[in-house]
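Dumping the structure here so I can ask a few things about it.
One protein chain is absent from this view; the other protein chains keep their places.
Chain nomenclature is as follows: A and B, assigned in order of appearance, with residue numbering initiated at 1 for each chain independently.
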Amino acid sequence: MFHLLDLIGTMAFAMSGALTAMHKKLDPFGVFIIAFVTAVGGGTLRDVLIGRTPVGWMKDLQYVYVITFGFFLAILFRKKFDRLRTSLFLFDTIGLGVFTLIGLEKGISIGLHPIICIALGTMTACFGGVIRDILCTEIPTIFRREIYATICILGGAVFFILKKMNLEDDLLYLITSLVIIIVRLMAVKYKWYLKAFDHK
Amino acid sequence: MFHLLDLIGTMAFAMSGALTAMHKKLDPFGVFIIAFVTAVGGGTLRDVLIGRTPVGWMKDLQYVYVITFGFFLAILFRKKFDRLRTSLFLFDTIGLGVFTLIGLEKGISIGLHPIICIALGTMTACFGGVIRDILCTEIPTIFRREIYATICILGGAVFFILKKMNLEDDLLYLITSLVIIIVRLMAVKYKWYLKAFDHK
Partner (left out) sequence: MFHLLDLIGTMAFAMSGALTAMHKKLDPFGVFIIAFVTAVGGGTLRDVLIGRTPVGWMKDLQYVYVITFGFFLAILFRKKFDRLRTSLFLFDTIGLGVFTLIGLEKGISIGLHPIICIALGTMTACFGGVIRDILCTEIPTIFRREIYATICILGGAVFFILKKMNLEDDLLYLITSLVIIIVRLMAVKYKWYLKAFDHK
């Protein structure tokens, strides 16, 4: 179940990457690479920083298949994208929740401090998008709009508070991902965002 | 012989990096760094992702020497560059072939799946140029023009097909690099490229 959600999130991230890249008029190879990097970039950075190599997607081809599938979906439906926006947004939000959990867990499994684990969770969920934006030479969206990353940090905090209360693992995972998913949906609906500083 | 071709390719990549950086009006240090990163960036990323550290160029100073040499060559001949374009292009194409092979081999040596090996080969050959373009804040060339990366993928596919046929190693290497080199030459001569998507 968890693994299935991981694959759904991966596909959603790949599609969002592919759509951004097509907007930038990249060629098919460029579009595929951006899709790939958006989908696995966060987890790859996490694996490299904690020394878990070869990185995840090299050892499990399912990611490659799912990304390739998302890539073709994005190409096929690129003109009907407006109608698909809602489903893609939902999948993307699932990805946000699941990826944060995976990052948290990897950190815990090698005995890192909760603060660092939360950083790893946020990185797993958000950094693919950062690399996507850098490859397209834009200032990363999550540094300017939407409280995407802040939600992952919140989810991580909830996770460790519940863990302290000795909650069962299954329930712990369920609640954390629900918190992330619900807050994200509310944030987009009510247009919550962080204000930039009035620097002079 | 193979090692010599590797060094020639490294030098060509360093020169192409240096020339790009000089066009961007970087100072000599910046030009050197871009030359260095263009030459070793792909192999470095590959080594980091598969956990082969310290990365290659740290353990063999020949790369540093060859890059430094290429850097000075690029500076000396920067005004006569048009006349050198053909030799540089040829060296660069040799690099493309050799680097792809090195990446393929590293992947095989740690038992990764052929698809991942081909990804590693393409990364080794192409990612130096991607980092070069990002450091110069341009959208990477290989995402928009020339079928550079596609040729590496093709070369990788040929490699594994021939390998399945139990071809001898030497012949396997020779044919793969020749395929990459010849297709590249033809691609540039006949202006083959991938069309960007007509996104709306």
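Rule of thumb we're sticking to: contacts are C-beta pairs under 8 Å (C-beta built on N, C-alpha and C of every residue); 3 or more make two chains touch, one makes a residue touch a chain.
Note that the structure is predicted; figures quoted are calculated from it, not measured.
**Q** So one chain is hidden, and I want to know which residue out of B:Leu26, B:Val158, B:Leu174 or B:Ala187 touches that hidden chain in the complete assembly.
**A** B:Leu26
**Q** For the full complex, which residue in A:Leu61, A:Ile110 or A:Ile161 touches the chain that was left out?
**A** Candidates A:Leu61, A:Ile110 or A:Ile161; residue touching the omitted chain: A:Ile110.
**Q** Hey, which chain A residues sit against the chain that's not shown?
**A** Against the missing chain, chain A presents residues 48-51, 110, 112-113, 115-116, 130, 134, 137-140, 142-145, 147, 149-150, 193-197, 199-200.
**Q** Spell out, residue by residue, where the missing chain touches chain B.
**A** Output for chain B: 21-31, 33-34, 44, 48, 51, 53-55, 58-59, 61, 64, 75, 78-79, 134-137.
The working rule: only the chains that are shown with their structure count from here on.
**Q** Taking each chain's centre as its mean C-alpha position, how far apart are chain A and chain B in Å?
**A** Those two chain centres are 30 Å apart.
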